[in-house]
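Yeah, one chain of the complex is gone here, protein chain that is, but the others are all in their spots.
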Amino acid sequence: MPHYKLVSRDNHPQNTVIKLGKTQIGKGITIIAGPCAVEDRETMLKTATALSALGVHILRGGAYKPRTSPYSFDGLGKEGLNILAEARKYSGLPFVTELTDVRHIDLLCAYADIIQVGSRNMHNFSLLKELGRIDHPVLLKRGLSATLEEWLLAAEYIMAEGNQNVILCERGIRSFDPYTRNTFDINAIPAMKNLSHLPLIADPSHGTGRRELVAPVARAALAAGADGIMVEVHPQPAQALSDGQQSLTLEEMAQIIAQLKSVTPQLAG
Amino acid sequence: MPHYKLVSRDNHPQNTVIKLGKTQIGKGITIIAGPCAVEDRETMLKTATALSALGVHILRGGAYKPRTSPYSFDGLGKEGLNILAEARKYSGLPFVTELTDVRHIDLLCAYADIIQVGSRNMHNFSLLKELGRIDHPVLLKRGLSATLEEWLLAAEYIMAEGNQNVILCERGIRSFDPYTRNTFDINAIPAMKNLSHLPLIADPSHGTGRRELVAPVARAALAAGADGIMVEVHPQPAQALSDGQQSLTLEEMAQIIAQLKSVTPQLAG
Amino acid sequence: MPHYKLVSRDNHPQNTVIKLGKTQIGKGITIIAGPCAVEDRETMLKTATALSALGVHILRGGAYKPRTSPYSFDGLGKEGLNILAEARKYSGLPFVTELTDVRHIDLLCAYADIIQVGSRNMHNFSLLKELGRIDHPVLLKRGLSATLEEWLLAAEYIMAEGNQNVILCERGIRSFDPYTRNTFDINAIPAMKNLSHLPLIADPSHGTGRRELVAPVARAALAAGADGIMVEVHPQPAQALSDGQQSLTLEEMAQIIAQLKSVTPQLAG
Partner (left out) sequence: MPHYKLVSRDNHPQNTVIKLGKTQIGKGITIIAGPCAVEDRETMLKTATALSALGVHILRGGAYKPRTSPYSFDGLGKEGLNILAEARKYSGLPFVTELTDVRHIDLLCAYADIIQVGSRNMHNFSLLKELGRIDHPVLLKRGLSATLEEWLLAAEYIMAEGNQNVILCERGIRSFDPYTRNTFDINAIPAMKNLSHLPLIADPSHGTGRRELVAPVARAALAAGADGIMVEVHPQPAQALSDGQQSLTLEEMAQIIAQLKSVTPQLAG
């Protein structure tokens, strides 16, 4: 059996809470929302302001995007980071963005509040080790078909180097049914909360790949014990340069938050 | 693309509600509970009476059990049906039990209130057709690795022969992670409720295979829109002849129902 | 760990060989071929005669077809059996056909030389038990997502009732890649030959679902130790009522056999 040391709840019974301004990830419910990719300044600022008004706590948006094809739009790069920083200033929301290249780590740390490791890099151990040497919180997505053991040990890689600020993110596993893009692994929510003290966020957008399933799976994840949700939102999903099929409109996001407030006291304040 | 006729919500927008005494499956939350297999008269009567007192609506228990090995305990057969009928009399609860052989259909209909099709028989089309010719409600479990399309068409098999009283039951799919027995497919809950008008029950016992995950996944399934849950309960799980690892004690079942009552108005009455 | 008794090579070191007229399944290479379903008398007789001339040993053809949708063509039933019997008379080839309903067992035994259990019935334990009480050889296909353990124990179900004439058939497992219908599990070929003394046939037609992959996967299965292949052949695949996409023409089948003869001395005679 694997030796989980730093990641294990056995060795650290109390929940880890990561503070980020007024937000406490791992205490109450944290809502992260935003577009798949930063596409242009105007859309991003408008989206950020609207999400802030809805009660979202953290902004998401990709400046460097891992794409299956080398010929797909892969993000605005540094320009995207500048736009995200401006969106933070206007909206007051901190932001999370994905690191896709170990050589960008200083650049991303200079801009972002939380560094995301995407599913495709969960097994990129040299990148994980470098993230262990910084202080920024790291949002560690589960790999495409990673076992719980592999996911826990990926977090252990970061923590073993010194950085204890790891946030886990369940985003679905690959399965056989073509109806959904991925299969959101609801079992993983209580299982990981039992096995580890780290905060756990659910990503029902990637976990389903279908807009109409995002809200019910978000509710399910919170009911199962997740510490928050991360949702893709785009003012005009049909025009999105990536992931439009699973992105919610601002109106749909407002409805989700209203629903959650009715059942989750932590959000009502 | 498949032609869903009778099973499809497109052709039948309103929810199907199946009445069984005072219970309405598909309206409010239905709780089904009981042991994996009927093991002996005394235990079954005690369990049934206790579950009735807790507010459970329907009793479950296997008299004919499909087992992977021909050398495993496979149920008490007709004696098990007699015990279930007696448990119904004492507890006032209707019961569901599994049909494993098309030649037993008259026997089971003479005893049971609901006939269950287990995962291993979801593709047993001759059995499905016979179930279409009776009036009893049929609880149709999803196959071990069945797609949503295959599951819908299995229901269509029953309905095409005349019996519209079909209840769907999600019980997890087979995946790669050894940590859980199956992967409960939470996406399937809202997806099937969108695609079909039939009632949908969640089985978090088989969907997880681990006792400590049953309650959170039950809550998740209801939050995602399931019409009820089916849970394995045994007075002494460690002594159970099958599925002990995933069975709850009566005390654990009482806790689940108390939790559900606090969040689900339909159960509070 | 499971107790494999009758199925296990540990308890029965020498290979089981099943004799059927001049054919010995489990000794040398056995070739089974024919259409997915019997469609009409003329086509079946023509196909059988041509396959016999090519050196095929056993004819296949479905009279009762398990179909995902209740509205699909599901075989000619008893008329199909009569056509198969006539094809046997003309071609001199014995035939295998699928049992889909336990109540048809006497009927099929009166006609067929080998009884097939399809993937969808590998877990149909009442059907397996009845097949244990007859003498006919049983071709037991692996279930859609069955583990090797489950497959071995399905054979054990038949053998525990008395019938030792079981032939295993690997036909692919369900996986995540939409490019192929199934993933042919080549590992299962040597693994099952190590674990069991039973003959093992490969079905590259269902194992791939694509015509152009059938020949290379057939060669691979034989190279890995399979005792034979079962291939879907149709004089006009584009007109086939089922499985046309994976059926070979008679010309393609002739090429496969010619290739095999060049590398497999047993076929050259």
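Just so it is clear, A, B and C label the chains in written order, and each chain counts residues from 1 on its own.
The rule is short, and it goes like this: contacts are C-beta pairs under 8 Å (C-beta built on N, C-alpha and C of every residue); 3 or more make two chains touch, one makes a residue touch a chain.
All figures in this text were calculated on a predicted structure; none of them were measured in a lab.
Within the full complex, the chain left out of the display is in contact with A, B, C. Residue C:T180 is the one among C:Q24, C:S72 or C:T180 that touches the chain not shown. Within the complete assembly, A:R67 is the residue of A:H12, A:R67, A:R211 or A:K261 that touches the hidden chain.
Considering the complete assembly, chain B touches the hidden chain via residues 174-176, 178. Along chain C, the points of touch with the absent chain fall at residues 145, 147-149, 173, 175-180, 183-187, 189-191, 194, 207-208, 210, 212-213, 216-217, 219-225, 263.
Touching residues on chain A toward the chain that is not drawn are 2-3, 5, 66-71, 74, 100-103, 120-121, 123-126, 129, 143-145, 149-150, 153, 156-157, 160, 174.
By definition in this document, only the chains that are shown with their structure count from here on.
Among the remaining chains, those touching chain B and also chain C are A. Although chain A and chain B share one sequence, what matters here is the overlap of their interface residues, and that overlap exceeds half of the numbers used.
The centroid of the Cα atoms in chain A and the matching centroid in chain C are 48 Å apart.
Annotation for chain A: residues 175-176, 178 touch two or more other chains.
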